[in-house]
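Heads up, the thing below is written out as structure tokens.
Left out: one protein chain. Kept in place: all the others.
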Amino acid sequence: MLRFILGRLAILIPTFIGVALIAFSFIRLLPGDPVMLMSGERVMSEERHAQIMHDLGYDKPIAVQFVDYLGKIAHGDLGRSVVTKKPVLDDFKALFPATLELSICAIIVAVLLGIPAGVIAAVKRGSWLDQTLMGAALVGYSMPIFWWGLLLIIFFSGFLGWTPVSGRISLMYFFPAKTGFMLIDSLLSGQKGAFSSAVSHLILPTVVLATIPLAVIARQTRSAMLEVLGEDYVRTARSKGLSPFRVVGFHALRNALIPVVTTIGLQVGVLLAGAILTETIFSWPGIGKWMVDAVFKRDYPVVQGGLLLIAGIIMIVNLIVDITYGFINPRIRR
Amino acid sequence: MAEATNNAVKPQSALGEFWYYFTRSKGAVIGLAVFVIVVLMAIFAPLIAPHLPNEQDRTLLLLPPSWMQGGNASYLLGTDPVGRDIFSRLVYGARFSLFIGVVVVSLSVVLGVVIGLVAGFAGGKTDIVIMRVMDIILAFPSLLLALVLVAILGPSLMNAMMAIALVNLPHFVRLTRASVMTEKTKDYVVGSRVAGARWPRLMFITILPNCLAPLIVQATLAFSAAILEAAALGFLGMGAQPPTPEWGTMLAEAREFISRAWWVVTFPGLAILITVLAINLMGDGLRDALDPKLKRS
Partner (left out) sequence: MKKLALLLAASALASAFATSAWSKTLVYCSEASPEGFDPAMYTSGTTFDAASRTVYNRLVEFKHGSTETEPGLAESYTISEDGTVYTFKLRKGVKFQKTDFFTPTRDLNADDVIFSFERQLKADNPWAKYVEGGSYEYAEGMGFPKLIKSIEKVDDLTVKFTLNKPEAPFIADLAMDFASILSKEYADKLAADKNMVQLNQKPLGTGPFTFVGYQQDAVIRFQANADYWGNKQKISDLVFAITPDASVRAQKLKAGECHITVYPNAADVEGLKGDANLTVASQEGLNIAYLAYNTTQAPFDKPEVRKALNQAINKQAIVDAVFQGAAKVAKNPIPPTMWSYNDKVEDDKYDPAAAKAALEKAGVKDLSMKIWAMPVSRPYMLNARRAAELMQADFAKVGVKVEIVTYEWAEYLKQSKAKDRDGAVMLGWTGDNGDPDNFLDTLLGCDAVGGNNRAQWCDKDFDTLVKKAKVTSDKAERTKLYEEAQVVFKKQAPWATIDHSLVFVPMSKKVSGFKVDPLGYHRFDDVDVAE
């Protein structure tokens, strides 16, 4: 097992350097320079421009800049935003909890609804229930979520007025961000109504972000269950007269869950991509929106630092999934 | 297993067999029908659309759909903020969505298959390098990577398609490589190698046809994903540029009217959903028909 983990890690490191190289070189290829964009219509003298580019280190040869950059990454320094002048890592730390909170809620919803739906569909295979559930799952899988989010806002916030339009909590509540997770912070604050306000703000974004993972998990669970239900030991268990509930619940589900766990792990990338759209629609102060803004503002350090951090997270989660999978399913260990 | 019980009647030809299985799924047939309609819409857009996509009638801004009060029969789904017929724009928009799908899928399939074949055959360092590069691409969320790529290349439909094709590439490379790896050791390949077949022949004529089934399934998925991603990029202002009647771009333009004119927002999204759904339904059907091992229902 240890060798398996070490092997995975050995692959991870060159990949990470490759990711750093890509993040770094992409941003150099972006047309236009941030200093020029900052000054806008206001003409900046050539000397002043050169001076600032020099101060920011953008006048050095690219290779030197890259080596410098790697060295800084090793020390946990991702540079500073050209726009806000704040360390990229600080901005990331301040904004990531919002994305994480939303993503966790979304994945919980997706798992809690997706697995039962998949199991039911598999057990009742071919029935109208199966067809309805799988039809709905396919619709969810095909959903342009940015449009879906807009529709939900029009209906629930605009028409019915049930949910707030955007933000993380009503402005009435003000308390220090202890954890950065609004649900936890609102509970810790002890202010009346704060928690329910946080929840109501979270509902629509969660639904939107959960849509695709939910569909994927439901579909995956169903096919995994079908495969397991067809296998001999389940048939044997059934023929022995065990109750269907026991068969499905204890024997089949446990085995069917193996590929499903992988699927859930792989949803991290999907969630982060979805976060870009969801956060844009709901003005959710997370890293997805942060990245989109940085791309538009040509904020070099933020784009490269953000790409690196996000890719790093995905890689680590994938590694964990791999290892978990290795534990559950010893066959893949080589 | 499952297929043994299903094969009550066994048709003769491979195509016939495929069609038999494909039509067994109601969803796949519906999907195919809708898809054919969309294709026909795209081809005969000038005949179907009552107006030109960019024709503006400044006197009829934000007209509601024809069945609503204040609607106009000539503008079936109403007009947008500059007085263009939404229905006509959607019909012409079908061209863009299909075009995006076709270009992205062809680009990523062709490149992906070639790279995957090379990786699978060459093995060794070439293989390692290629697979690491694919890992790197996969380490980024696809939409974010496409977004940054388009920012580099400049926002346009062409660049958006190239970015999406690149993001899709690793799936095809991995799939092809995996198939090659399994097929490589099989008797028929070893046999033709012994018979003196050269690499290119081995790669393209002997092995490739045997990996086609999963590739086709993956290509269908990529087709619908490409439409969704291009629309998302358009929505973020990084895809097709206005006034192109691309559905995602239409949505982005319409977004400011969300509270005033629901139809401007609703229909382009619905068009995306229906098209993508149809393709995915077909994809499920294809998978079931093509790959008995993957058969799930």
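Going in written order, the chains are labelled A and B, and every chain counts its residues from 1.
Here is the rule we go by: contacts are C-beta pairs under 8 Å (C-beta built on N, C-alpha and C of every residue); 3 or more make two chains touch, one makes a residue touch a chain.
Note that the structure is predicted; figures quoted are calculated from it, not measured.
K.L.:
Have a look at A:Ile17, A:Ala50, A:Val83 or A:Ile104 and name the one touching the chain we're not showing.
P.N.:
A:Val83
K.L.:
Among A:Gln65, A:Ser166 or A:Thr324, which residue is in contact with the omitted chain in the full complex?
P.N.:
Missing-chain contact among the listed residues: A:Ser166.
K.L.:
Name, in rising order, the residues on subunit B that touch the hidden chain in the full complex.
P.N.:
Subunit B touches the chain not shown through residues 81, 154, 255-260.
K.L.:
In the whole complex, what residues of subunit A lie against the chain that is missing from view?
P.N.:
31-33, 36-45, 48, 52, 55-56, 80, 82-86, 91, 94-95, 153, 157-158, 161, 164-168, 170-172, 174-177, 189-192, 280-283, 285, 289-290, 293, 298
As a working rule, only the chains that are shown with their structure count from here on.
K.L.:
So, what's the distance in Å between the C-alpha centres of subunit B and subunit A?
P.N.:
Chain centroid spacing, subunit A to subunit B, equals 23 Å.
K.L.:
Subunit B touches which residues of subunit A in the complex?
P.N.:
Contact set of subunit A toward subunit B: 11, 14-15, 18-19, 22, 26-27, 29-31, 125-126, 135, 138-139, 141-144, 146-148, 150-151, 153-154, 158, 222-223, 226, 230, 269-270, 272-274, 276-277, 280, 291-292, 295-296, 303, 307, 310-311, 314-315.
K.L.:
Would you tell me which residues of subunit B are touching subunit A in their complex?
P.N.:
It comes out as residues 1-2, 27, 132-133, 135-136, 138-144, 147-149, 151-152, 154, 224, 228, 231-232, 235-236, 248, 251, 255, 258-259, 262, 265-266, 268-269, 272-273, 276-277, 279-281, 284, 296-297.
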